[in-house]
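A single protein chain has been omitted from the complex, and every remaining protein chain is retained in its original position.
Let's turn to chain A:
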């Protein structure tokens, strides 16, 4: 359980970080909170020759308001996200989901950006980023680019981040209008990973549902949107029956895995139930 020897670099700016990654050779790894990386290194499933620790890159930390968009630094820890007043005001869904992540200790170290870059299908934050149509700002040797969440998650533990690229910040559009949100997570033990979870944001207008955005956690190798349910809810009456009917198609187009925690068909069932609950709560019913 002792990691292999590695070089350690601790840059203080994004540019330095990108440069350190470029100079680190083939086996370089970026480290954020280390809550996922260190265990893998300790099991020696990864043995990077160089670890670039982003812990001192101040510009990657914190939340700022840019008008219609909330910008969350990749190195902002889960604990900071939960406590942040801007997040509470404009992106409450993120705070709500982050509260369910791991335990207090892990939340003090683990970061928002790290959780997204790690792209664990059971991770809670990717589905939320997807539901909120967030955008990832990525820095590499060739400069910066912005990737929408729907293109960012490619596969199990895989994102569009190239080797040599660093996730700098996440741009989250503020929800304009009368939105309600809810993160419904199903796990057997408090603080455990999601077996299935549903992130819902619902906009109400004149007693009916004008728009719903639903992100699914752990229903496939990447986070997914429950598009069929979203379509069924658009313009539907904000009634329990309408929501229940729409939630029945929540698992459409998903490809959940079967594992120790749940068989695929059970996950599909969970997706429907949790979607109904999340949308109901988000719609204020």
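By our rule, contacts are C-beta pairs under 8 Å (C-beta built on N, C-alpha and C of every residue); 3 or more make two chains touch, one makes a residue touch a chain; residues count from 1.
Convention: contacts and distances are computed from a predicted model.
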One chain of this complex is not shown here; going by its UniProt record, which of these names is it: "ATP-binding cassette domain-containing protein", "GMC family oxidoreductase", "Carbon monoxide dehydrogenase subunit G" or "Ferredoxin"?
"Carbon monoxide dehydrogenase subunit G"
Chain not shown: contacting residue from A:47, A:83, A:231 or A:285:
A:47
Tell me, which residues in chain A touch the chain that this view leaves out?
1, 4, 27, 29, 35-40, 42-48, 103, 105-106, 118-123, 155-158, 187-193, 218, 220-221, 255-261, 263
